[in-house]
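Scroll down for the structure; my scribbles are underneath it.
With one protein chain withheld, the remaining protein chains of the complex are depicted in position.
Residue numbering begins at 1 within each chain, and the chains themselves are lettered A, B and C in the order written.
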Amino acid sequence: MSSRMGKNITVSIFGGSHTEAIGMTLDGVPAGFKIDFDKLSAFMERRAPGRDAAATSRREPDAPKFLCGVLDGVTTGAPITAVIENTNVRSGDYGNLRELPRPSHADYTAFVKYGGHNDIRGGGHFSGRLTAPLCIAGGIALQLLEARGITVGAHLFRVAGIPDTPYDMAALTADTLCAAKDKPFPVLSDEAGEQMHDAILAAKADCDSVGGIVECGATGLPTGLGNPMFDGMENRLAAALFGIPAVKGVEFGSGFGAAELRGSTHNDPFYMDGTVVRTRTNNSGGIQGGITNGMPLVLRVAFKPTPSIAKEQDTVSLVKGENAKLVITGRHDPCVVVRAVPVVEAVTALCLLDAMKEDNKI
Amino acid sequence: MSSRMGKNITVSIFGGSHTEAIGMTLDGVPAGFKIDFDKLSAFMERRAPGRDAAATSRREPDAPKFLCGVLDGVTTGAPITAVIENTNVRSGDYGNLRELPRPSHADYTAFVKYGGHNDIRGGGHFSGRLTAPLCIAGGIALQLLEARGITVGAHLFRVAGIPDTPYDMAALTADTLCAAKDKPFPVLSDEAGEQMHDAILAAKADCDSVGGIVECGATGLPTGLGNPMFDGMENRLAAALFGIPAVKGVEFGSGFGAAELRGSTHNDPFYMDGTVVRTRTNNSGGIQGGITNGMPLVLRVAFKPTPSIAKEQDTVSLVKGENAKLVITGRHDPCVVVRAVPVVEAVTALCLLDAMKEDNKI
Amino acid sequence: MSSRMGKNITVSIFGGSHTEAIGMTLDGVPAGFKIDFDKLSAFMERRAPGRDAAATSRREPDAPKFLCGVLDGVTTGAPITAVIENTNVRSGDYGNLRELPRPSHADYTAFVKYGGHNDIRGGGHFSGRLTAPLCIAGGIALQLLEARGITVGAHLFRVAGIPDTPYDMAALTADTLCAAKDKPFPVLSDEAGEQMHDAILAAKADCDSVGGIVECGATGLPTGLGNPMFDGMENRLAAALFGIPAVKGVEFGSGFGAAELRGSTHNDPFYMDGTVVRTRTNNSGGIQGGITNGMPLVLRVAFKPTPSIAKEQDTVSLVKGENAKLVITGRHDPCVVVRAVPVVEAVTALCLLDAMKEDNKI
Partner (left out) sequence: MSSRMGKNITVSIFGGSHTEAIGMTLDGVPAGFKIDFDKLSAFMERRAPGRDAAATSRREPDAPKFLCGVLDGVTTGAPITAVIENTNVRSGDYGNLRELPRPSHADYTAFVKYGGHNDIRGGGHFSGRLTAPLCIAGGIALQLLEARGITVGAHLFRVAGIPDTPYDMAALTADTLCAAKDKPFPVLSDEAGEQMHDAILAAKADCDSVGGIVECGATGLPTGLGNPMFDGMENRLAAALFGIPAVKGVEFGSGFGAAELRGSTHNDPFYMDGTVVRTRTNNSGGIQGGITNGMPLVLRVAFKPTPSIAKEQDTVSLVKGENAKLVITGRHDPCVVVRAVPVVEAVTALCLLDAMKEDNKI
């Protein structure tokens, strides 16, 4: 239950970093949709590790194998299950983690929750590797949305204190949303990207890591998606986005910056754009009262720095009940935020698709 | 469905700003718990409007009437329903809002969603007034948690750019959590509170409003609450907290600030405190991998400035399909954040209680 | 959570037999629907007690008071809450039931579940009286379905071993479904009804009670409602129908009789009726693989005899832990099945409406 998101279109994630396979079941997508598997591979490639020196050296093809739900490339209406085999695992790297929990990882809480029976190898079910099957589902969702004129995109809003050009929230276009997708470093400003890249490599050289913020948007959304109170688009998006490992905060539109403003500045005045109601600013981020208003959706997701760092750290021995030192080996990203960009797109797309289905817009 | 939160202990909210009554059904709380109704009234009083010049002048007793689920002051195990009659309504104040949607309110999206049949009076089901029944449920949850040694508290972290003393996340105590509860202005630093108060009155004098941030914490939590991926404590808390009107962002522990840090600074080193595993810092905010780790829970919720301001604003006529001007009359808070402090406590307490029940800790 | 049904359109029931009020919250019905309150009253009157000598002498108006969700008689899209005050209660009648649980009632299991804190008066939340608010919701659902050409009706299929004329499943019409609705005794064959009535009075004279079976049908349903496996129409209807007190069995179409037949007799052959696909027989009861096939829906619900009988019965003292005798006083129906007919209609209508919404048919 815990590893499932969605109401009408659900995604269930299974597997662990070093289990035989990881995978997902996507239920509720319309029958008769032809999946573009090349496009899906290209999307998943954006999340895949090992693309450049700024990422983990673990290199896997991450090619999903579809077990059911798709016939001749077309969805049948039945649940779609796809798996990725875990071929390139070095379980030996994680030998001492059962005793010595990694700071700011789930090793300790999983130990408590599961009475020490949790699969510690690579973080088990808590591993960032689980975002791979999430991207299978999200990649399909992106295609379904695109077929209805909806574009979802994201970029590195900020890494290691270095800002990218932010989205112009009221004037966001599909072109801007796609601008970063083909770049190895998903930014709008290549200059900012270079600085971020340097900062990541500098942290790596220091056996350290950096955090960052992903900004995500969507255009072409119908008005009226979402519901009041606890079932609004923010509620649903936030609940899903916090499912991505390392996320510490989620905000919409003006977000935390709203706290600094006065109502007269923050309010989004309505105007008629021909026969369409629009707002001049978009501090609402496209959502009012939990319901989409037809303006671009804009949200931001804060990621902490990768907790797996090569520096020696203080921890405790769960066996001896005493303080201990830990040196983490294995391969780790000095900045997960880069690879998290398509994951944020995936989760956002899945939430939007789910809300679309509820209102029979797909 | 949209107006319900919780998995094992659910709260369902009903009513609108000007309907005959508003209320809530709370289902799943243990049988045999004696509710302290005086304490509940005192808690609800903290949210009630009309306490000082910095809030709306609408003044209502907001006394809940319990219809069922409680016998001789003790919970029976059956669903608890309580209602608050809406006695002090001036529906005439809202006459023109069906035509002229208020900027950054849900008037327009509700119009679209419900085909113009939505109850526009006072914002209907989207009104902040719905936080009153939420506080009935939350007030009971707070008492249930307190009986198990868990304290939930909150304060005004920041209003109109003015910061209060932040929580010391690693050393947060129940005393600190309760420090702001009896104050008309819920802050740790009274000096900061005075400045905030002045800023709110200044905005009011300008026919304007201000936003702010509420910081909320909990101590005494058991380890092991919550689940991986999409059912972690952050997911559940965020999903619920975005149900409070005007919320634009939610963060845990280091939150958005995490994006600026390196892993070596951000990671929370473990140490043994006697036989208890603790962390020296608490950037995790008490949650790792979605699961509580025994450290204090800390979260922050950003509120936008009240959208209902007395200044003339640009809007559109939904009848004529043309640009229009709007002057909002009626009684409105220049800063909803002050009264939102107990609401954040209420929602947090309900989420924690729900997770406690799941693990049979209540 | 336990007292709620539905996925997209949900009904939440609250209250107990002798609490201040009972009620329901209905969420998810379309905005803009004008409720016919006279028709709703007439529907609720069919369930109301005290109509003739064959029912309980407790007589209440059961007039629902709508608190919210309806404005000028029209649904607003927000949750609809209505309550019925419990005015005619004689709590003294139930004085000894806390010690002496009534056989085949929930007194004992509620005692265990809620540690003795359950509201024993009139059975508390387990009372058949809770079907009154269920009929408020169901009565609205029936009107919504009727507006889309769907008729739901039911009759006493069998009482005390006496059969009514069964529905002709393949040829069921809206007229037949409505034929029993205006009768004080809801049967197709008035002769059978008289015999049932006599049997009920005979049982009453013996301080005893009788059981029976309700048959319910629906015409005008679109094809395609429901889903495979655990979310089919049978699953959803059965889950809801077992929520009516005293139900012991639910079957669809041929039901338990299917076990006696061979496939060649049981299978429903398809044929073209003009351009419409129909089946010559309807042993499927209008559902195949969990999904409606356009034929009339037919189901049957078995009710046990009222457990509250005036005869002395064996029970135990929960206080003394020894065998005891019980004589139940108070007012009780010798046959709840008669009044259960509209309740079965209500629950069926709510399930159908819920499935309609899922497929955007309302």
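The working rule: a contact is a pair of C-beta atoms (placed from the backbone, for glycine too) under 8 Å apart; a residue touches a chain by one contact, two chains touch by 3 or more.
The shown structure was predicted, so the numbers you read here are calculated from the model rather than taken from an experiment.
Across C:E85, C:E251 or C:D354, the single residue that touches the chain missing here is C:E251.
Screening C:R121, C:H155, C:R236 or C:K357 for touch with the missing chain picks out C:R236.
Along subunit B, the points of touch with the absent chain fall at residues 8, 78, 228, 358-360.
Of the residues in subunit A, those that touch the hidden partner chain are 1-4, 6-8, 10, 12-16, 19-23, 25, 27-28, 31-32, 65-69, 71, 74-81, 83, 110, 113-119, 124-125.
Where subunit C meets the chain that is not shown, the touching residues are 1-5, 13, 101, 103-106, 108-110, 112-113, 125-126, 130, 158-161, 203, 206, 208-213, 223-224, 227-232, 234-236, 238-240, 242-243, 245, 247-256, 258-264, 266-272, 275, 277, 279-280, 283-285, 287-293, 302-309, 311, 313-316, 318, 321-323, 337.
Heads up, the rule we're going with is that only the chains that are shown with their structure count from here on.
Here the chain pair with the top count of touching C-beta pairs is A-B. Rounded to whole angstrom, the centroid-to-centroid distance between subunit B and subunit C, based on C-alpha atoms, equals 39 Å. Centroids built from CA atoms put subunit B at 27 Å from subunit A. Remark: subunit A and subunit C have CA centroids separated by 46 Å (rounded to whole angstrom).
Touching two or more other chains at once are residues 1-4, 13, 110, 113, 125 of subunit B.
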